[in-house]
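Note that this complex is displayed minus one protein chain, with the remaining chains in position.
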Amino acid sequence: MDFAYSPKVQELRERVTAFMDAYVYPAEAVFERQVAEGDRWQPTAIMEELKAKARAEGLWNLFLPESELGAGLSNLEYAPLAEIMGRSLLGPEPFNCSAPDTGNMEVLVRYGSEAHKQRWLEPLLRGEIRSAFAMTEPDVASSDATNMAARAERDGDEWVINGRKWWTSGACDPRCKILIFMGLSNPDGPRHQQHSMILVPADTPGVKIVRPLPVFGYDDAPHGHAEVLFDNVRVPYENVLLGEGRGFEIAQGRLGPGRIHHCMRSIGMAERALELMCKRSVARTAFGRPLARLGGNIDKIADSRMEIDMARLLTLKAAYMMDTAGNKVAKSEIAQIKVVAPNVALRVIDRAIQIHGGAGVSGDFPLAYMYAMQRTLRLADGPDEVHRAAIGKYEIGKYVPRELLRSSRHEA
Amino acid sequence: MDFAYSPKVQELRERVTAFMDAYVYPAEAVFERQVAEGDRWQPTAIMEELKAKARAEGLWNLFLPESELGAGLSNLEYAPLAEIMGRSLLGPEPFNCSAPDTGNMEVLVRYGSEAHKQRWLEPLLRGEIRSAFAMTEPDVASSDATNMAARAERDGDEWVINGRKWWTSGACDPRCKILIFMGLSNPDGPRHQQHSMILVPADTPGVKIVRPLPVFGYDDAPHGHAEVLFDNVRVPYENVLLGEGRGFEIAQGRLGPGRIHHCMRSIGMAERALELMCKRSVARTAFGRPLARLGGNIDKIADSRMEIDMARLLTLKAAYMMDTAGNKVAKSEIAQIKVVAPNVALRVIDRAIQIHGGAGVSGDFPLAYMYAMQRTLRLADGPDEVHRAAIGKYEIGKYVPRELLRSSRHEA
Amino acid sequence: MDFAYSPKVQELRERVTAFMDAYVYPAEAVFERQVAEGDRWQPTAIMEELKAKARAEGLWNLFLPESELGAGLSNLEYAPLAEIMGRSLLGPEPFNCSAPDTGNMEVLVRYGSEAHKQRWLEPLLRGEIRSAFAMTEPDVASSDATNMAARAERDGDEWVINGRKWWTSGACDPRCKILIFMGLSNPDGPRHQQHSMILVPADTPGVKIVRPLPVFGYDDAPHGHAEVLFDNVRVPYENVLLGEGRGFEIAQGRLGPGRIHHCMRSIGMAERALELMCKRSVARTAFGRPLARLGGNIDKIADSRMEIDMARLLTLKAAYMMDTAGNKVAKSEIAQIKVVAPNVALRVIDRAIQIHGGAGVSGDFPLAYMYAMQRTLRLADGPDEVHRAAIGKYEIGKYVPRELLRSSRHEA
Partner (left out) sequence: MDFAYSPKVQELRERVTAFMDAYVYPAEAVFERQVAEGDRWQPTAIMEELKAKARAEGLWNLFLPESELGAGLSNLEYAPLAEIMGRSLLGPEPFNCSAPDTGNMEVLVRYGSEAHKQRWLEPLLRGEIRSAFAMTEPDVASSDATNMAARAERDGDEWVINGRKWWTSGACDPRCKILIFMGLSNPDGPRHQQHSMILVPADTPGVKIVRPLPVFGYDDAPHGHAEVLFDNVRVPYENVLLGEGRGFEIAQGRLGPGRIHHCMRSIGMAERALELMCKRSVARTAFGRPLARLGGNIDKIADSRMEIDMARLLTLKAAYMMDTAGNKVAKSEIAQIKVVAPNVALRVIDRAIQIHGGAGVSGDFPLAYMYAMQRTLRLADGPDEVHRAAIGKYEIGKYVPRELLRSSRHEA
């Protein structure tokens, strides 16, 4: 469990940091302006420029563990890079490392057929197209993923897909060419073998982007979080990934590395918020003293440092366990970071907002946006409550026979 | 300290509730649509209709204690009505009871000349115009109000005003016709006698609305929170309220009742969030049980009930003390509710968001918007920290001679 | 809901406060010394002196609402007196107002026969004897009171009682002459009609005090918290209170006023802790400034003030509701204060300990003892969790038919 950076990782950290400093942070305001000025739902020129630059520098597809297609980094090695990228809301995309593409590419690498890879994985790896993941549904409590009710019914050589999904992030972007749909295909199977994942090209007739969903007033354009209606959508039977009823099997594999990424980005954001908080606390004066020396402000900075450092160590531990023992053994740790990282980030960002006064809730600093984004992460991929229940159950399982605990994850 | 509702108050509560049910809640979606469809920064038709209806029903200007112009309600009597109005984000305006107009009208009632009243108070009371309050500045830590640096210099019969203000709420609305500017007029006076409040008509040359400030991603149109540049703005000398250097004196008087209003609206919002949380918790099912019966959800509902009820009682106590002993004696209590109410509301709304899942952060429920709005109230009119310091100092003052505590409020 | 003190209450407040100042606080060290020096488990001379003085001053049996035997005070009227008494760990007993005697006397007043009253109530009211309440059992989860397994079996004209109880507070004191035993008498009845309350004289053969239970190292001598073995204890059949199987009915009635008393004493303790905290914060200097002006200390004082004031208001509201609408209607409020008051007291006391440094955890200040005592109140008469579940369920019950919620209180 060696958390020191290897020379390779250290070198990449320096290069990614330099890239962020030189290009990404300065691009934040440009990006915002380009989105505001044109059609919000078209890709921005600045992002394409950043991607070209990063690719030219070889800072490209750094995720993708266990694959020749990526940079050959383990989760533990990639984690500190994800943290740096996460410091900017623009961060991961220039490096072709942004969600949900990373997770989708991993799914294609592991579970896609050769045809799937050629058709979708390759342009994704080249950053030419983007992708989306259609799982959550507006009409059921998605905390229990087995509630998913959108249907995929086989009709000869085709799937016929019907249902409504939302929080299909990225689907509003015209570059999004492929959706991974997950839905009920085998309603008579065992509880976790009723759903399949199926590739649905974005331009298939019947795929309707109903609306972008705002997050605390932010539309996150041009990426966006779509409500998508699947209305008699027909795709070839072979578009199913891995096999019928194996959606949950894929989901388990998909979510592990993605959680490391998400959590490290949360930590990166928290670090940036802490940096802003420290700077503001010495830049402004009230009652004759810098804010840092008033009341409990210094304690808030200290608490933030402690919480961030602990969250990072826990995430690195989870990454190490995934690398060495696999997702299954690391199950509790992965659930733990899923709870810890966004909650820590939210607390740190909230303190930073407070010390910035009115500026903190405005658009003049990235804090309010970061807050909104992190708040969704207490819900996305399962709410805190589901993960806490899993952690607690795992813990109790050390002392009682597994059978005594009920089968469902949450209702511990 | 009788918190039971008098028959008059009870009757008003029922009428305001009925009005909310019949007209205001159903208007929420209409309002949102009208803002989205037209020019965001123009008043909506629906709001004018609501105002006409409320005025016709005599539910108008219910605030304004100690004045014949209002409904003759004490702060304690008005408080429960403010709570009901606060349940909707549209709530107070139909009744001509919305901030910052209420505070501004009170200032005019108490400190305005007859000319001021005729010119500005009367159309405000009729709901024909709106107003703004320009105090906070972007370039200084406004937690220490004595930092205010925008200048008002006397030049013969006129004031010449220069400086930059922000969070001048309502100034983006074309109905806003008058600003109360507070700035540095007497820099050589004692610390709390250097600033004056001056009436500045919105159409005075040199008054420039620089931009609306978003709160999280919300622009709060058509009301809006403006950054305002005062560029050699000239107004008659007699526009000063109460007298030169007496700005803080007015501010103290202005803020008391306004805090009761704000806090009761926060409590109203929290109540609505709790109601939504309860309803959602029984409407959705996961792992075979309604959400209400999973994990610690019931505890969150219970905590919310306790926190809301305590915050309400504390606010009523502050209102009672203001009514009976005056703002000065109620100083600690007013500071207490300023800290308690928005923090309670934020906690309750956050729990409600969590139980709503993705819907909670979206625009499908008012929760995310409420959260953003309440978050600003931990900063507006002084951040939590300043009020905590005042409360703590007051407490310690019971045991040590006042002289031993430093003069500044915050640096305890 | 008038929380102002009536002249009668105000006069009593002043007299009780004067008594505390003159006699009780100065007696604290004396009491501690008398307990330490002699046989810990014998009553102290100082307490008997205090009782004589208070009785002589007419400050006696101030509890007992709705009875001619008491001072004729409502719960709302008695509450502020309980707060003052609660400030000292010696506080309530001098006034014959200490638990569990108060609750037991109320039970006898309401549910005792004339013979019971003559035999036990009268000497209790005169402060000649004390009493205990034997309900909690070591071998079952007492959070679910229906778990109670100690048996009371009828054998002709007698009850034969067997079983083990603990936390039978006061039973170690030789003045304790009567125990109210609650146990399983009718195992075949409906869930809440299986248990009876039976009067058991302390000297009945078979009643064995197994040991005193310490609380965080404190034995609370000479009162003590006893583990009691009932070994074939025989008492007359007529010792049953109210009737067979009606134990829960009595328990409901018994607990209401007792909770007001307990909570107000918690608040009194919190007030004293806050007072000590304030005084210490200005008496000690570090890094060149009084503790009050270091870091976030002032915030802790402010938070304590806010939390105490809110807890008091909520408790007064519960008392008011009990007085005017009865225990049943006030059910949620009574549960609320049961959660709120000890938790607030613990937080305030913990902060006071921290500001006292090492002195805070020692015996030189009453803080550590107060902490230990308050900590038990998060468990006694049902743990927080049970009360939170009841509150939450009550809240949800506003929106769904009662039948949809399960019957058990906790498993919401």
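Chains: A, B and C, in written order; residue numbering restarts at 1 for each.
Operating definition for what follows: a contact is a pair of C-beta atoms (placed from the backbone, for glycine too) under 8 Å apart; a residue touches a chain by one contact, two chains touch by 3 or more.
Given the structure is predicted, the values throughout are model-derived calculations rather than measurements.
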item: Listed residues A:R119, A:R211 or A:K317, member touching the removed chain; value: A:K317
item: Among A:A4, A:A36 or A:A56, the residue in touch with the chain that has been omitted; value: A:A4
item: Hidden partner chain, touching residue among A:A18, A:A52, A:A115 or A:V282; value: A:V282
item: Which residue of A:L274, A:M322 or A:A359 touches the chain not shown here; value: A:L274
item: Chain not shown, touching residues in chain C; value: 136, 138, 140-144, 147, 166-167, 213-219, 284-289, 291, 294-297, 353-354, 357-363, 368-369, 371-372, 375-376, 378-380, 383-385, 388-389, 408-412
item: Interface residues of chain B (partner: the chain not displayed); value: 295-296, 298-299
item: Residues of chain A in contact with the chain not shown; value: 1-4, 274-275, 278-279, 281-282, 290, 292-293, 297-306, 309-311, 313-314, 317, 332-333, 336, 339-340, 385, 387-393, 395-396, 398-400, 404, 406, 411-412
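We adopt the following convention: only the chains that are shown with their structure count from here on.
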item: Pairwise touch network: line, ring, star, complete, or other; value: complete
item: Same or different contact residues where chain B meets its copy chain A, judged by the half mark; value: same
item: Between chain A and chain C, centroid-to-centroid distance (C-alpha), Å; value: 52
item: Geometric centre distance via CA averages, chain B-chain A, whole Å; value: 37
item: Multi-partner residues of chain C (at least 2 other chains); value: 298-299
